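Left out: one protein chain. Kept in place: all the others.
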């Protein structure tokens, strides 16, 4: 009974050799040539989302989307966006004929915990791809881990320029838009609605994402003639923003830009409205508030305060294109409420990964990377989209939205003001806001 | 000058929240000798009383509106709150509008019950245990309480607006002869400050002028002696705990329009309120209140642009910095008594 | 042996055996079985058990012996982590300089914080340490971590990591591009398949395990030394210490610095196993975690903190991963209605509900086992031996009349 042999995966898995996997002598290469190659009839994906902490609801929504995507990949349910996706490689029989199974982990929205749970999925459960997450810090941390370990990372909600900028990695892919794109989409709308003679006051969450967001918005608005009166950093842990908001009115600014997300955004916006900023007149103009990155889940927390406030979002369930409708329908039917943008991104990322495997004919990360790089597709809800090879960022239309004045339901909080075409939000891969990092080469991990 | 007045107002408001939580913590610590890490959770439960009240008043019956579609394309379900059908739309809407102040009526009995259950069920077994054990068990309880709230209300913040009558802000600047808009302050925050002053005053008056309060104060000064006098200290302990819970709960209710409540708001306040209590001096009620307002005002000052431009990031650490300076210059905080929690 | 009493030698050997055979012990269930979910024998978690064990053992030298409850030890963990990554960035990926520097830097940092904080005792001391650690965390997260400033010490939210543009002046051409010990990467593993069981032996884990044993051995020596006796005396009665001609301040400071160095070692090892250091390692919740580990395991006992660390990390990593799908696989044998009922109940305690389970366990352990898990073990042992001794008593009474 005591069969004593080294497993097929059981060669010395030296990271030193990673990155040069293809150059390995054949005797050291496992037959599959990459880490966690599925050997049985199923393949395991790892969904790493915040289950505890302030983003737990967003994480729960991501998880719902993942489950739905797995269902659709395995040919269950109504197929959702599989039917509208421009690539027809997916058959509804799993990926490459293998049934899709998944494991889940809790990022706790902490880099450490996120890496720990991603590692456990890779090391223990044999996950071949990691996806999900609700903050840029976590995305960058997990992306780096996946690069080192040799699995694919399909980022969830991450909006910082760095994810596909200075921290970009060959094994990592981002479907979500970024701070630069938000700014590029928002600026023309702001100009149209509020004019080009405005003075902006920035309140910025004092961490990486906040800084890139502030930099992007300030640059874009200044380019169209706005003046930036002040940029004030607020502590991440702040809950009461009154002492940051109170001086705004007297600063000569007539626009307040809230570079906040999540709980920070809910509180700062609520506080700003409380101070009556929106009823004020400054410099002979109505005082305005802008929230560059909107999330419907978070907007809900701010309640009525979002009414009439402009921002941008990656996707919204009210989009009328066929793909979005199909997704909303299958999600809504299963769970009873419409999906969030985080859910949409996670669903799309899972499909994109599966499709890339099919087209590459392998789960080998290097094959997947090759299949995704420069991939043009449509039918996933954002119109024609490109996965750019140079930085693994998706380029697609960006939605400029506004808090709805007369919502008909608790989900009906935002209305799309403008769909900014993709061409307008594109930038060169070596744009200064994104410069510094290197993509490196794909790592198959074995 | 106007900027300074503005930040004093902000500081008083922040300070009210700190002082109210610190007051309850000190009441419990001073009388019962228990370090209650679940106190933030009590504040949070209070806040969710406001959410519950709002939900309760918004209980609705559903009618289908064929002219509108929901997100799946089915006829839109229109919800009409029962209170609106009972009292008419205007009166009903007004009642819903006032759900936060009305929630006080809900919070007081709820918090008293929660307090009594907590004290009788758990805390009383820990009077004689080391402070470390008290911290661990109440921390565990805090996690359990917040997970329960998270399960029913989710992790996202829930908007709980103030009544319309208190929306917007008052222009102090004009009153004091500054430019318009120089010093504006939201009405609800003024309500909150006034409320804090009333509650703090009431607690002090209660301790000062009632026999119950006298016994409690004597107990705070010397527990053993009071126990020896044959006074049933246990029942009073329970009531004290319930009182502290009610104070925390009411503070939570009134805080909800300022920041939308979420399940971890108690933890967010916990560490700060402990710093406040210790800076005030363990076991000293006036110390807790004084430290609360002082730290609130200093925090507000530290977030002024003029100060941040000289000392970047000072607003991130001001409270801790002040705590360190005070504890090093005054060994037992502002008004702490000797020998309390020093071993 | 090793200059220890017999009892301590046995304890050390038991810990050594547990550490050596952990890959087997933690993977008791065959791959693919429903219970495999509870296996913890994969490198990352084994490393964490051991690293947080070191952290807690060190914390216990301060808290368990002197009674000084520090709420800021995560700061030393964080500083150690950053130091190690900086060594990787500047010198290269060999782990030795990183580990050494992390201990030294954490030691120096703890001298400063300890010197100031130990001017007070009791809760005033706790709050001082908390304040220092929170200041460190807030600064590391924001002001000290801005990539666009010239003074980017921590890389803020993203966490400090090694970039290809870093100097790495000692890195030789053929050296691995990951933390390694003279060429042996921390990530390299050897897997052994025995029937349907799969066991993983990881180089990084064994490095940590060796350091845990060294740390544990040093901790035993400290516990049994005159210095350890003095620390216990500090906890018992400082007044008497002073009036016995003993200066308590250097004793407590030495304990503080030693435990800070343990924390630094743990931090350095975290970075060594995974070269990215995040600021949240310094947050008060992380400081609180080591307090919980120590009390949960049994403060003042040698093995307690290690048990506590394992307990909490196990919950964090294993229970949080149990999702609805897993539950359906487990309870699939039940009739449908019952299955859904059982799953509905269990669901509250696993996956997103793992915090709830942890909170309940804290309450139960501290209420019923004031001495922590160690006391639980002693109670069970006592129960067993009582049963045994009852047997022998019976035999004795039976044999008496015969005489």
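We just call them A, B and C in the order they show up, numbering each chain from 1.
What we mean here is this: a residue touches a chain if its C-beta (ideal position, glycine included) is under 8 Å from a C-beta of that chain, and two chains touch if they have at least 3 such contacts.
The criterion applied here is as follows: contacts and distances are computed from a predicted model.
J.: For the complex's missing chain, which UniProt name, "Cytochrome c oxidase subunit 1", "Formate hydrogenlyase", "ABC transporter ATP-binding protein" or "NADH-quinone oxidoreductase subunit M"?
T.: "ABC transporter ATP-binding protein"
J.: As a test of the contact rule: which chains in view would the missing one touch?
T.: Within the full complex, the chain left out of view touches C.
J.: Write down which of C:242, C:340 or C:385 is the residue touching the left-out chain.
T.: Touching the chain that is not displayed is residue C:242.
J.: Please identify which residue in C:11, C:116, C:222 or C:326 touches the non-displayed chain.
T.: Of these options, the touching residue for the absent chain is C:222.
J.: On subunit C, where is the contact patch with the chain that was removed from view?
T.: Touch with the absent chain occurs at residues 3-5, 218, 221-222, 224-230, 232-233, 235-237, 239-248, 250-251, 254, 258.
Everything that follows uses one rule, which is that only the chains that are shown with their structure count from here on.
J.: Which of line, ring, star, complete and other names the graph you get from chains that touch?
T.: Shape of the chain contacts: complete, all pairs touching.
J.: Indicate the whole-number Å distance between the mean C-alpha point of subunit A and the mean C-alpha point of subunit C.
T.: Whole-Å distance between the two chain centres: 33.
J.: Could you work out how far the Cα centre of subunit B sits from that of subunit C, in whole Å?
T.: The mean C-alpha positions of subunit B and subunit C differ by 35 Å.
J.: Would you pick out the residues of subunit A that each touch at least 2 other chains?
T.: 56, 60, 206, 233, 235, 237
J.: Residues of subunit B touching 2+ other chains?
T.: 312-313, 316
J.: Given the complex with subunit C, which residues does subunit A contribute to the contact?
T.: Spelled out, the residues of subunit A in touch with subunit C are 1-7, 9-10, 12-16, 18-19, 51-52, 56, 59-60, 63, 101-106, 110-113, 115-117, 119-121, 123-124, 135-137, 140-141, 144-145, 148-149, 162, 166-167, 206-209, 211, 233, 235-237, 437-438, 440.
J.: Would you pull the subunit B residues touching subunit C in the complex into a rising list?
T.: 35, 122, 125, 129, 131-133, 135-137, 139-144, 147-148, 151, 271, 274-275, 278-279, 282, 312-313, 316-317, 319-321, 323-324, 327-328, 331-333, 341-343
J.: Sort out for me which residues of subunit A touch subunit B in the complex.
T.: Counting only subunit A, the residues touching subunit B are 53-58, 60, 206, 230, 232-235, 237, 239-240, 242-244, 246-247, 249-250, 263, 266-267, 270-271, 274-276, 279-280, 282, 297-298, 300-305, 317-318, 328-329, 332-333, 337-338, 408-409, 411-412.
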